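Every protein chain except one is present and positioned as in the full complex.
Every chain is named by a letter (A and B) in the order it is written, and numbering of its residues begins at 1.
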Amino acid sequence: MVKVKVVERPPADLVVQSWLPELWKGMKVTGRHFFVNLLTQKGIVTSQYPEVKRVYPPRTRGKHRLMRREDGSVRCVACFMCSTACPADCIRIVAGQRDDENEKFPVVFEVDFIKCVFCGMCEEACPCDAIRLDSGVHRAPAYTRKDELNGKEDLLSLGSLSVARQGGDLK
Amino acid sequence: MPTLTIDGREITVEPGTRIIEAADRLGIDIPRFCYHPGLPVAGNCRMCLVDTNRSPKPVASCWDPCQEGHVVTTNSPRILEARRSVLEYILLNHPVDCPICDQAGECELQDLYFAHDHQASRHPFHKHHKDKARVLGPQIVYDAERCINCTRCIRVCEEVAKAPQLVQVQRGERAYIDVFPGTQLDHPYSMCTADVCPVGALTTRDFRFKCRAWLTHGIQTVCGECSRGCGIRADVYRNEVQRLVPRHNPDVNQYWACDHGRLAYHRFETGRVAAVRIGGATTDYAKGVREVAEALPGAALRGVAVVLTPWMTDEDAWAVVTAIRSVAPGATFAVGGAAPGAADEVLVLADKNPNRNGLARVLADLAVTPVALDEIVAQAPALGALIVFGAEHAKAEALAGALARVPLSIVLAALEGPLTAAARFVFPSTSPYETDGTWVNEQGVVQRVRRAVQPAGDVRDFAVWASDLADRLGQPLPAPARASGGNP
Partner (left out) sequence: MTLTFVLLTLAKIVGFILVFCVILAAILTWVERKMSSIIQDRIGPNRAEILGIRAFGLFHPIADMIKSFTKEDFVPAGANRIMFFLAPAFALIPTLVVFAVVPFGPGDLVIANLDSGMLFVFAIMGFGIYGVTLGGWASASNFAMLGALRGAAQMVSYEVSMGLNVVGIFAVFGTVSLTQIVGAQGHLLWGWLPMWGIVVQPLGFVLFLVAAMAENKRAPFDLPEGESEIIGYFVEYSAMGFATFMLSEFIEIVVIACIAATLFFGGWQIPWLDPTGTAGGWITVAQVAFFAFKVLFLCWFQMLIRWTVPRFRYDQVMSLGWKVLLPLSLANILVTAVVLALVA
């Protein structure tokens, strides 16, 4: 059951209807803000953006990055887990074959930042620690929709080495 | 007729029926790997163990025939433990490379692991490594690590394709599947081995790494590559056919389909007629239909000939004949179609057209007596209009010559060819994967063809084109025909 809280309406008596006491109350509020902020600047919440930048919180996600193996190749095995988990359908992968034991790798790995909602589902779905959403690099707007597509090279350039093993350290 | 009880439910079956078949009829699920209803029983995976009152030990339900008074239990703690143990053994050396395995999502091993085992590996040593990505033939790649040696593929080759090309070599944990030295897996049903493979050991080179199984949605349709009309499922992702797999149809194709039919969708990926053309210049669909409608009544005075294709659905045929006869009552009709080809004893038939049977029935219903194709070619110089449906005609060169001699020449086809080059009016039409309707195969089985892919641009079904033409001519077709046309 939804709890309904009934807000009591004060009776609109002559004092209220005359407006003046209520106006006086309102002007006390605005006047207090005026003088406090004029003299002490205590309440001001503006941050002077280009000069003063806010520190991002430590869990900021930012753009995706693709991690590398020790030999420098991309960790991704093109399993499509991220694009399956993606609620915005913003990841496009074309898989290809490679000749070592890893067998499969992404020929194309594209994230469409115009669609991405930065929810982190791809990171959670990834079984290989290949995609991470922790670069902290802000997604800058682009002039064309095509520029919003970030390919494998772009995402790898943000990436770094990962030595994680599938299944963790458990035998 | 033995009567037995499975999990407390009674069933009477024919003598010789296996317990697992009886359980399937009751809807009781018994896990299995090596058992396949279309193949002889091997009984090697031990996954289908059940308890009976006739045996102190669990028995393989795929092997044991039903007997009178049999009492079968499929879910006792002992059976559940047996399944768990069997799965643990099967998974002992399994690489668990599901992320790169194409079978993931439709893998029986994956499903049964989550249903019956669901524990971490207790194997403390290194896993046994075997060959990966071993090419067995033009269509099939084999991954020995993933293989559980159920031998379904061997039985498919032997029993279905009658081509015993696969064999199991080595023993125990070293066992794997291989072709004989110097040969390869190249019989016309080789892709069925990948279908029956319960894990990702055998994969088709066509679908390998292309798309994940769970992303596709399957459309139940019919193969058009010969007059057998095998039931197939078109797996579609992002409006593209990713693969075709056989669909069980006991009246037509059982569980199987030939490699050629399963790769046929590639034929419609390139060389498509992209837009409506008049005299070689691209124009829009409405204008094309309008000009045809303006020219056709005049041409009908000299005579109209129509070449139908046995690829068209019954609905297409009905709409086309009705629309054209409304403006040219004396039009002559002929049936073209692809030339006969090779046949085999399994599924492939010589007639390479899917609906010759259905087309003949529709024409008979409409009291049309088709003339021979050569007759129309011979008449060509005297004709006012010649309308050819479809691109695949055995006598395409002769037809192209006839088209060039007719003042109003119209071709409706999905693929470019000599006919589309010769005609003045060219309309793009749907491929078999873009159309919707009914085909009748050579045995007389009526089957529904479903639209798997939405056609692009001005591509239309023959029936839609005929209906639009009839509208333009001021003689609209009856409503059901328009509905069945299914304008995209």
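Just so we're on the same page, contacts are C-beta pairs under 8 Å (C-beta built on N, C-alpha and C of every residue); 3 or more make two chains touch, one makes a residue touch a chain.
Bear in mind that the values here come from a model prediction, so they are computed numbers and not experimental data.
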Worksheet entry | Chains in view touching the one left out | A
Fill in: Residue touching the undisplayed chain, where the options are A:N37, A:S73 or A:S160
A:N37
Worksheet item: In the whole complex, what residues of chain A lie against the chain that is missing from view?
Response: 20, 23, 26-27, 29-31, 33-34, 37-38, 43-46, 48
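Note that in this section only the chains that are shown with their structure count from here on.
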Discussion item. On a C-alpha centroid basis, what's the spacing between chain A and chain B, in Å?
Written reply: 44
Fill in: Touch list for chain B against partner chain A, complex
97-100, 104, 120-121, 124, 132-133, 208-212, 214-215
Item to complete: In the complex, go through chain A and note every residue touching chain B.
Response: 77-81, 84, 95-97, 101-104, 127-128, 170-171
